[in-house]
Structure formats: C-alpha cells, structure tokens
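One protein chain is absent from this view; the other protein chains keep their places.
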Amino acid sequence: MILLRLISWQYTRKHLLRSLLTIAGIVLGVAVFVGMHTANQSVLTAFTQTVDRIAGATQLQISAGEAGFEEDILERVQNVPEVRVAVPVIEAVMNPQTKSQANILILAVDMTGDRSLRDYALESGDESFIEDPLVFLAQPDSIMITREFAAENDLKSNSELTLNSMDGPKKFIVRGIMKSSGLTTAFGGNLAIMDVYAAQKIFGRGRRFDRIDVAVQEGLDPAAVQVKLEKVLGSGFQVEPPSSRAKQFESLSSVYGMLANITSLFALFIGMFLIYNSFAIAVTQRRSEIGILRALGATRRQIQVLFLAESAVGGLVGAGLGVVLGILIARGIAGSLGQFLGEVYGVAQKAEEVSSDPRLLVGAMVLGVVTSLIAAWIPARNAARVDPVQALQKGRFQLLTAGENRMRRWTAFGLLSFVGVSLAFGHGRLIFYAGYFAAIFAGVLLVPTLGLWLARGMRPALKAIWPVEGTLAADSLIQSPRRTSGAVTALALSVSLIIALGGMTQAAYASIEEWLRVALNPDMYLAPTQNFTDRSFRFPAELASEVEKLPGVRRIQAVRIVRLPMDGEPVMFVALDVSSVTQEARLPIVSGDGPTMYSDAAAGKGVIISDNFALMHNRKRGDVLTIPTPGGPLQMPVLGVVVDFSDQKGSILLDRSVYDKYFKDTSSNVIRIYLQAGVTVGQMRERIAAQAGTRFRYFVFTNEDLRSYILKITDQWFGLTYIQIAVAVLVSILGIVNTLTVSITDRRRELGVLQAVGGLRRQIRGTIWLEAVLIGAIGLILGCGFGAVALYYALETSARDLSGMRLAYGYPFRTVLALIPIILGSAFLASLAPAEAAVRGSLVEALEYE
Amino acid sequence: MNKLVLFLFAGALLAQDARQIVEESQKLHRSRSQQYEGVLEVYDTKGGKNEKRWQYARIGSYGESRSVLRFLAPPLVKGVALLVHNHPDRASDQWMWTPELNRDRRIALQDRSTRFFGTDFSFEDLEERDVDQSDYKLLGEEALNGQACYKIESVAKKSRTTQYSRVVIWVRKDILLPVQFEMYVKAEVVKRLIHKRVEKVQNVWSTLELEMNDLKKKTRTVMKTEKLKYDVALPEEQFTLQALRRGE
Partner (left out) sequence: MIDIIGVSKRFDGKKQVTALDSVNLHIRKGEMVSLMGPSGSGKSTLLNLIGGLDRPSAGEIKLDGELLGGLTDDALTKLRRDKIGFIFQFFNLLPTLNCLENVSLPLHLRGWSTAKISERANELLNLVGLSQRLDHLPEELSGGERQRVAIARALSVYPPILLADEPTGNVDSSTGEEILGLIRDLHSRFQTTVLIVTHDKGVADSCGRRIALKDGLVVQDVTA
C-alpha cells in the first residue's frame, strides 16, 4: 500500500493525462455496458411496473398467447371454486388526439367485479359530483383517466375525449378522474380505464377477451390454483402470475440485451489492449525504478503485486467513471429505446425514469477491475522478472526480443491450425466458438509481426514522399512495436468488427429486400393502426369481406398475426389463406417441396416455418409442432422451411382456416390487397373510403409505404450496431492518442534534434501526424484482413444464436471505402493534441532528455 | 331490493328463541310476488346527492325467487336492467343489460363485499340468505325510537364467507319486523342500516324508507319504496334473459 502511494501515485500523477487515457477504455466499456443494460432494464422495469401496477391484487393471469379467447372461458374460470375473483381484461395502446400527443394505455375491465382487484380511488371533483359506476357501465362512451393525464390535457369530469376507435372516431366522456395511486402511475400515468365490453367494439375484439385477471380465495396458494386452472382450461391457455409477462417481454427483447453485451464486451476487450499497452510501456519506462526497488529488497512478488494493484485501482477508477457515464447514457437513450423496442416488438411500455440495478453496477465494477487485471497481468509479470543489475544500466528495451516474436508467431500458427480444424470438423457449438476465440487470439498475436512488416514495406514510399517526416514516422513504428502494437491491435480489432457488422448489414439488407420483393408484393395494405407491429386493434371479419367485394380488387388476404408461446418463448404465428398467397408469392424455400408443401399447408395439414425459427428452435421438416390453442393442443407437422423475416425470433405460417377453427377468431391485423390491372392505389383508396367511411378505423399503406416502414425498422435496428462502431473507433482513437503521447515522450530528444537542425514546427507536427495516420493505416489494413474472418464468424454466430438468419457472405467493400477516410481522419485528429505537445516543450530540455 | 329488509338475517341456536324470532320474522313478511318503484339517494360527505329511480318486480318464493330491476332515471342509466335468479343451494345468477351497448353481461358476484354501484350497500348486504347460514344469540331487549325491540346478534357460520365479523339486529317485538342493523368488522361498527319508515301495505308490515350509513366514509344512501304492491300477477317470461334483452 505504501509502495502504491509512494511509487505508483507519483508516476500516475506525473503521467496523469496518459493514465486517464489508459483507463478510458475501461470507462467506455463499462459505460456502454451499464448504459445499454440500464436503459434496457429501465424499459423492462417500466414494463414490469406497468404490469405490476395494473395487476393490482391480481395473482394469476389467463391468456392464450396474443390470440385472446371467447367470453365463455370467463364463466369456466369463475366456476372454479378456488377462484375468488376473475375479471376479463382487454389492454390496448392508442394515440388519442390530445394536447400531450402521448400514447395512452387503455385498460378495459368489467367494473362490476374489478374493484376488488384494483383500487380506482376517484377524485370527488369540485361540484361534489358523485362518480357513478352505474353510469360508467351504462354508457359505453365512459372513460376514466388519471389525474396526471387529466391535468396534462386540460380534461375534467364530463370532458370529451375523442378516440379513434375501430368503428371510426368516437367521443368519450371522462366519467372519473383517478386519484394518484400505484395504479395511476402505470404507463407513466397515461392510463385510461374503460368498460371491457365497450372496448371489444372499439378495438375490434368481437366477443373476446385478451385475458382474465384472477385472484384466488384467501389462504390458498396461487401456484396450486394455477395448476388447477391449467387443468381446467387445457394447454391452449397460459395461466401465469403477472410477473411472467415481464419475462416474456424480456425474452422477446433478449436480442437487444445480447447486443448490449457484445458491444460492451468488445469495448472492454479493446480497452484491455490499451491497458496492456500502457502497462507494457510503463514497465519499460520504469525499469530503473523497478531495479532500484529490487535493489532495495523488494521481492519479485511485491513488484508484481504493485503493478497489479495499480491496474486494479485504475480499473476501479475507470469502472467508477464508467458507471456514472453509463447512467448518464441510459438517461439519454432510455426513452427512445423504449419507443424503439415498442415498435419492434409491438409491446407497449413507457420508460420514464432510469432504474439501475445495484447488482448490474457491482457487476460492471468487477468487470472493469478484472479486465484491467487481465490486461496488466503480463506486464506485471515482466516487471517482476526485471533483473535489478541490468535495469540500472541504460539502454533501449522497446524492442521485442526475437525469441518473443518467434514464440508469438508459432503460437499464432498453432492457433490458426486449430481454427482450420475447427472449421473443417467442428459442427458443435463449443468447438465453433473455441475456433472463433482462437482466431481472435491468433490475430492479436500476429499484429506486431504483421504491423512491423507493413511499416517496413511502407517506409520507402513514405521516404519518397516525405523524406524526413515520413521516414521518422515509419521508423518510430518499426523501432517500438511494443509502443504501437497495442494501439494497432485495438484499431485492427475495431475495424474488423466494423467490417463484420458492415458485411452483416449488407447481407441482411440484401436478404430483407429480396424478401420484401418476393413476399410482400400486394399492391396495398389496410391496417388498423399506423404502426404495423402494434396489435392493439383488429379488423372484424366483415371489413375483409366488404373490401373483397369492391370493384377493382383482384384478391385480398386477411392476415392474423399473433404471438403464442412455443417452448416457453413467444413465437409469431402468421395465419393467412395459404392457397391464395401461393398464387401471388412464394417464399424462398430452404427445405421442402414447393407445390405439395403449399397445397398441404393450404389444406390445413401442417405448417410452414421460417428458417430462423427452424435454426433457433432446432426444428426441421417432418417435425411435429404442438401448438397451444384454446381448443386444445394442435399437432401440426412442419411441411417445409422458408426464408421469412417476419420476426426476429422466427415465424410460423399456418392456414387461416386452421387458425379460425382452433382459435375461433376471425379478426385480422392486416388486409393485403391485390388490385386488378389498371386500378390505381389512389382509386382504391377512394373506393375503400366510400365503402368503409367512418364505420371503421383503418390506415392505407401502399406497397412502398410498407417496404420503407420495414426498412426503417431495419435501419433503426442496425442503428444500434452503429453504437458499437462508434465505441470501437473511439476506443481505438484513445489508443492512438495514448501511443502518441508515449511516443513523443520517448522521442522527445529526437524531435528536439530535428528542431535544432532546422525542423519547422509544421514539420515536427507533420511527423507526429504521419505516425498517427500510419498507425491508422496499418490498423485499417490488418483490420480489413481480420474483418474477412470476423464477418464469417459474425454471420455464423448470428445464424446459430442470434437471429437464425442465414445470410450470404459478401465482403463489404463499400464499408472499407467509407472507413478509409474515417479511420485515417480520426487517427489524424487523435494526433493533433500530441503533435501540439511535441512542439510546445522546451528545446533545451528535449535535447538533454535522457 | 326490499327483500333486504326481509331477509338480511338468518337463524338458529343458543337461544333457540333468537333463531325462532328471525325465522318467524322472515315468514311473516313473505309474499309470492312483489312490485314497486324505488328511489335511491346517495349522499356524499359534502352533502352532494345522486338520485336514481327504478322499477322492481319479483316472483317466486324465498330462495328461489326471480327479480328484475330496471332503472328509470337519471337519463344516463335509463333502461339499464338487472336480472337476478336466486337459487337455494348456490350463489345467485345475475345479468345486467346495458341498452347503449346493446348487450347483456353476466355479473359474477364473487367478491360480495364490493359496493353496489356506488351506493353504501355492498352486494352482500342485498343478498337473500337462509336462516341456517348463521348462528343467533338473543342479547336482550331494548327500546329503539320508543318501540320495544329484541336485540339479536348474528354471526355467520364458518361455511359462509362474509365481510362482517357479526351483525346486531333490532327486531320490533310487536310486528317482528327488523328496524335496525349494525355491522361489525372485528370490534368496530362500520355500517348502520336504519328502517326509517315502516307501514302496513296489503296487510304486510313493510319498510318504505331505509338508510344505510357508512360510518367510516361518512356517506349515506337512502332508499325509498313507492307504489309497493304484493302478490301481483306477473308473467314468468318477464324474468328471463330474453325479456331483459327486449327491454321489457
């Protein structure tokens, strides 16, 4: 501890800027980790809170996926003696045309029984108006809102509120303003209560409920009642405590969580090189200090512990700063993330405040410290091995020993052979990922050697262009691989990540566009909401048949999209008229025989699954899926596998007739319309308007609208990955700054000589700039090479464990073109401050510098 | 709704006479059918008043009766109807008809402590209940408003769930009509029901004005009975879901 204060602190204080740069990698890594997870957690917490607050005294919730079920289920539940209260619920989100423009969560319940589950404490109002539950029930235009929502939108008791219902715009009367309570804070206070039977009409539910909220008889164990209810209702229903809804949402958005992990681990990984680099340099620079300490009686162990303690403290400080920064980041992005996840998954929640889990924060701190310790491990060991006699002699120790280099190369070669073997024979997950890591490790080991070759190769060209600056810049790299290889490695890894992401993006776009072209070829679409993923509203069957009869309509397909639990995860089911679809579009087949596959599916003999579902759920053609339906479990063989991007977690296509039969649900989420030749979308829009008028709520989307909508979501999704790129580049730039800071210290005398013999400031700056750009260029070149491998692994990982999408390999040359100015430019920017520092110092001191 | 007056208690034991008094009281005030118009006034703490009117009809004997309650006023609830089928052996079936929604709904009264549509009555307070579902004890005799009364304590049997720990009932000795109820939760009185106006209609002593006081919330609900008639000829068909839907 004393050593730490006497020795390390002095060194740190002297190289404060550099020390800060060193831990910047940890700061960023931890910040990204904390930020993305906290934002995600906040969204989840907001969702959970909304679920909790809305749940009230509800102990169990009964649902049938998202499909809902018929009213008679309610009676069956109520007749179970262990059930104290069972209340039907419809839940939907809509955008009322109000002042605040905020979405509002509509909780529709049966008020006659619901008061025993939820406490609707009402404001008594100014004119002593006695809220009348009977009026509330008697008038379907009744709505109850929270005090917060009322205040925000200037609403009072008996105020009118227009909601765009399934039957067109409809006026509602505020018949109750709820006092602030747990319930009213759900969904950020934007909550409205209405009668469940009124809601059936408004949201196009027919005579169906979304779910039933249950409280059990006093003294009974909800888990036991859950089992009883499951038995009574059959496997088509899910009987679960309200908290499991949050789990489903979590599982739905798990891809995002995984992405957050990858990004932050990557940042930490790159950060690790910065720390390694700094410590390697520090150990070299402090050789004489170490020698003195050893001469004074410090043991090897003490030296090693000293350096490790330094790194632990650095890691702790970095992680601490990272946690703070991360929470700030989370504050910034929680709102938009919530909205984005809502749009992607069609699940409503509202993240108002950032809630950070102490476990996450502690985990992040530990992660930071551990990363720092790992990074410092080898330099600390080297420090311990310093020979006190040699250390006190002067000399250069920047060079890597030939032996060290040879060992690195042989290790790398060994690893690469393993990679080759793993690719040739390894179909297993473990061996695949082992190969992945071996490839990364081999790359890291080869960076100094490859970097050296590149620098040597570029020296003549540089000398020809900039005889002094160029030569010196190249020499600086050639002479001190230890100084530069960390930065180059970090940069190369970043670039390879970007290449991999770029390649994936390119491939994903290509596939999605192809899918859009093939699968989504109707001329126009009708949807009950402006947002395609939102399933709050549904079209009644009448609308579909009315539209079908309109002149100019060649064909319609009423599609019902629901998420149902399969293997414990919500999976998207797409129910549509398969024979009709087959005549217009055929999805690219992965396995299965085209004609029979579609005709069997149309006959209700089985389902067609998407390849990402097949991959992630490990299903293949011929497997039999058990689909939970209110009418009992439905056994359906998999007739074929097709490419379909309807959902990240995979999708299952089944014929409309099967769905209708087992779910007794004829509503639809989207109506696909094919027009007769010569009929324009505009004409049809008018005809639909004339037919539907204000009787229905609907939105018309052209083919182009939908395509751009999906591409927008895709963009947003990949937008998240740009965070990774930004973080990677940022960390690498910090690496360059760090390296140059060390470089100008090391080369102070050299630079001084240069000035003494007539080098102008711009020439001095020039050589620093060139050195930075050279590091950038080498990192870029190596990164582009590594990227080719990284892309392969990224595509495989994505297919195996993330999205299940099989994407074609294509090297993203455009990304490389874009990267050249970005990386070289950033490297140049990174060199500005060090270059200034280089020309500012005292010349006399520089020349005497030892 | 008047059945409350007649049946809110039940009988038996300890003092055999206490149970007998209750049982006798129920028998005395039974009728084959009944019809009246009711007025319900709910007063909040500030003296604000909310008034509702309805028409009530019942046929069938105690425990197996069928009744229809149809609101007449205020306009916002006009036409809303409630159909109740009582069963001797199980909870009653109840339906509600809302003309504006053009549909009926089943009301599952699983939680009987719920307030009855914003009044101070709970659904439990309005139930028909068999004498045998409670134990009775004669606490003594006490004059109430100058009338000599039996003071009887009723405690629900274990087989029956209730929100109240016990109920104390005052039954007029002369006509064996209950005139006041006090409902306890643990040791505290939470509600008091007073029969304010008692008159003889068609030779049956009947309560024409009731007042339920929620002592905790300090609100009260007054129920007045008008145009009361017993033993009216009412078609059985009127007490079905179909009739309810037709709005008869």
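Assorted remarks:
We just call them A and B in the order they show up, numbering each chain from 1.
We take it that a contact is a pair of C-beta atoms (placed from the backbone, for glycine too) under 8 Å apart; a residue touches a chain by one contact, two chains touch by 3 or more.
Since this is a predicted model, take the numbers as computed values, not measurements.
Across the whole complex, the hidden chain's contacts among the shown chains comprise A.
Across A:289, A:357, A:660 or A:750, the single residue that touches the chain missing here is A:750.
Set against the missing chain, the residues A:231, A:406 or A:761 yield one that touches it, A:761. Between the chain not shown and the residues A:151, A:232 or A:468, the one that touches is A:468. Residues of subunit A that touch the chain left out of the display are 467-468, 471-472, 475-476, 478-479, 749-750, 752-763, 842-844, 847.
One rule holds in what follows: only the chains that are shown with their structure count from here on.
Averaged C-alpha coordinates give centres for subunit A and subunit B that are 60 Å from one another. Contact residues of subunit A toward subunit B in the complex are 74-75, 78, 83-86, 110, 112-113, 115-116, 124, 127-135, 137-140, 195, 197-198, 201.
Contact residues on subunit B toward subunit A in their complex (touch as defined above): 42, 44-50, 52, 71, 74, 76-77, 79-80, 96, 98-101, 103, 105-111, 113-115, 117-118.
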